[in-house]
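Complex shown without one protein chain; remaining protein chains in place.
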Amino acid sequence: MTETTKARFSRLRALAIVFIVIGLLMIVIARLKIDAAQVSTLGFEKFGRQPVPSQLTVTVCGALCALTALAALVLRNARAAGASLAFSLLLVLLGLLTALAQGASIDLVGMLASSLRMSTPIALGAMAGIMCERSGVVNIGIEGMMLAAAAFGFGANLFFGNIWIGVLVAILVGGLMAALHAVLSIRFKTDQIISGTAINILAVGASGFLRRAYLVKAYFVGQTLPLIKIPLLSEIPVLGSVFFRSQPIVYTMLFLLPLLHVVLFYTPWGLRTRAVGEHPRAADTVGVNVFKTRYINVIIGGCIAGLAGAWFSLETVGSFEDVMTGGKGFIALAAMIFGNWNPIGAFLGALLFGFADALQIKLQILNVPLPYQFLGMAPYIVTMIVVAGLIGRATPPAAEGVPYEK
Amino acid sequence: MTAESREMTVQAPAAWIRLVTDLAVPVLAVFTALAIGAVVIWAAKANVVVAYRGLLEGAFGSVRNLTETLVITTPYTLAGLAVALGFRCGLFNIGVEGQFYMGALCSVYVAYAAKGLPVYVHLPLALLTGALGGAMWGAIPGFLKAKLGAHEVINTIMLNYIAVKTVDYLVKNPMLDAAATMPRTPYIQPSAMLPKLLPPYRLHAGLLIAIVAIFVVYWLLWKTTLGFEIRTVGANPDAAKYAGMSVTRNFVLAMVLSGALAGLAGTGEVLGLNHNLPAMFISGYGFDSIAIALMAKSHPFGILPAAFLWAALRNGAGLMQLRAGISIDLVNIVQALVIVFIAADEIIRWLYRIKRRKEEIRELVFTRGWGR
Partner (left out) sequence: MTLALEMHGICKAFPGVQANDHIDFQLEKGEIHALLGENGAGKTTLVNILYGLYRPDEGRILLNGQEIKINEPRDAITHGIGMVHQHFMLIPVFTVAENIILGTEITRNGLLDRTNAARRIRDFSHEFGLDVDPDAYISDLSVGIQQRVEIVKALYREADILILDEPTAVLTPQEANELFSIMRSLSAQGKSIIFITHKLKEVFAVADRITVLRDGHVIGTTTPREATRSKLATMMVGREVLLTVEKGPPKLGDVVLRIKDLKVKDDRLYMAVDGVNLEVRAGEILGVAGVQGNGQTELVEAITGLRRSVDGRIEILDRETTNASPRQVIESGVAHVPENRQKHGLVLSYPLVDNLVLCSYYRPPFAHGMVMDNEAIDDYGRRLIAEFDIRTPSEYALAGTLSGGNRQKLIVAREFSRASKLVIAAQPTRGLDVGSIEFIHQRLVEQRDAGCGILLVSVELDEILSLSDRIAVLYKGKNIETLPAAEATPEHLGLLMAGIREEKAS
């Protein structure tokens, strides 16, 4: 068994145990906390709404979760175990939603669509992180790149009166900030965490400066990128509403995911990138230009981060506020670690965080008797748990963070 | 010719030459950053001379301005010390902001809730509680790093957000002063207030605490076994382990002490300045303290001048905004540039032709990837 397979198994085992515990907890909580008479209504969009007995449903979900997690622990095949764990996760989420929807109703399909939407900046940020880190450059400045892109993209929209130019500018600004990070890390061999932090501070300063100097004067709100319904596909029940009725940046994110995966693992460019991130000297000795590869990957990563920034000010809100990225750039890093530096895995992580975000909003609407501040904390706590839980078992590119000396 | 003669033989330069070249880079970094700031001001169609004059006057122009600068220097010093201590152990404590808040939270509670205590009991108690609050908030990422290898950068950043929201909730609910117009805690008891040093100005005894802290941290790092261990773990954790030191214990200890210092910074603000804790307590000390620690090269004696400089920039920015219409965000930009120039000191060295001394070992690199 190769090193990576062994490591993967260890990760799965750890997760499986966590889920068994959660499943059992769900059963206990359901019995103790939920009134047997309570009913939750779960909506399935076109299929109408289905009332279910809350306590029973949560108990069943908990039991099934523990069972599927146990299966994952026992199975030999890593893929099957992973799939089983995915089921456990879904069951937990279902149980959670049911418990929260006591005496009220939640539209499951709507939740899914929101989750996808809210996951977009995180997924894009994670992809940016993957590109940088796979080539060996640690990038904690993704938050700053997003922020600056959001600000300057919005500014460009104001200035040129064209929202698409705004998006383009956002992408360029992201790339520019990334270029700065690249120069500091690669040419000047700065500590990469410090240069990433400098980028974040610069972004706060530059975007705040821009806002106070120019954007406040022309208060302009409301214009966002259009919602695009793909004909035919958007009529598919469930999947159609979730995937095919979105705004452009969401579509771009969905398109970039498989593209990045293919590039990284099936093209020469991806091979060289990964080589440079694992063992740059080995790559150097066969003629791969380590510096050039790193520069290009970091800058493209920055452009993707820039697109994520555009999501904030141009696709979602239609204005720019101070520090509107709210830590999503760091959560993107957690998603990247969650996905073990693979785009598809990172997307799943992003979906999870997107779900947490969507849930938080939903709960405020539902008037759940929990202070909104604690709900707001949820994504951050989840991030910490993910990072702490998986970090020992995730395998980052071996040479990341170390400046290359010829 | 034997192998021995091919060694590097280096003449160590005189101590004062070393000091000057060591200082040159940070000073020139600030100067260059300000120069670039001038370009930004010019691009924003404002008057550079008026702007920078406002900056200087706002920082030092009168007794009032000077004492205000010193007021801001106090928390900057403590927060800078916190980050520097972390750096010495190879830890990047970006969680100073969160630890600051938690320290403020804990100390304000003891300060307003405990009634009837004499000042020589109440004040130290409040200070201690504040330090402990910050220490606890620093212990969490410390433990996670020690036991699980989780990188402190993400954890401390997350804890910052969590701290902000926790304080927001607590101040707006159980700790709310019902009579107040804006959400804040009740005012603290007079017996818990830090005395003013120069009435009627706002300068308070927190500055003295900060100065004492500098000496304490210096003594700790270079004169005690604990400090030796912390520095060794930061310089080479593998060698530290080999030598019998417990790397995990030192990580936790360093984060706890660092958090305590940051908590003390928040405590100082509460007990000496505001005398309460408002919900909208914006500090921004997190990033500033990183810049200060870098400028001081993580040495306690460098922290005070660096903190003073930073405070001067912040304080002067207000007047600069008033006089020249340049928003205070410019200071953020200058700060970021200073960090960039110090971290990538090659840029400054190249610009001003300062050569690196032969025996200088490169600065510590903290990034070891995500958790090895």
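Think of it as A and B in the order they're written, each chain with its own count starting at 1.
Just so we're on the same page, contacts are C-beta pairs under 8 Å (C-beta built on N, C-alpha and C of every residue); 3 or more make two chains touch, one makes a residue touch a chain.
Model, not experiment: these values are computed from the prediction.
Interface note for the absent chain: among B:Arg64, B:Lys147 or B:Lys223, the touching residue is B:Lys223.
Considering the whole complex, the residue from A:Leu254, A:Val288 or A:Leu366 that touches the absent chain is A:Val288. Only one of the listed residues, B:Arg53, B:Lys172, B:Lys196 or B:Lys241, touches the absent chain: B:Lys241.
Among B:Thr32, B:Ser191 or B:Thr232, the one in contact with the hidden chain is B:Thr232. Panel shows subunit B; residues 1-4, 6-12, 223-226, 228, 232, 235-236, 238-246, 358-359, 361, 364 of it touch the chain omitted from the view. Across the interface with the omitted chain, subunit A contributes residues 2-4, 6, 262, 266-268, 271-272, 274-275, 278-279, 281-288, 395, 398, 406.
Operating definition for what follows: only the chains that are shown with their structure count from here on.
If each chain is reduced to the centroid of its CA atoms, subunit A and subunit B end up 31 Å from each other. Remark: subunit B residues 40, 44, 92, 94, 144, 148-151, 153-155, 157-159, 161-162, 165-166, 168-169, 173, 287, 290-291, 294, 327, 329-337, 339-340, 343-344, 346-347, 363-371 touch subunit A in the complex. Looking at the complex, you find that subunit A touches subunit B at residues 138, 140, 180, 184, 188-195, 197-202, 204-206, 208-209, 212-213, 326-327, 330, 333-334, 337, 371, 373-374, 376-377, 380-381, 383-384, 387-389, 391-392, 394, 396, 400-403.
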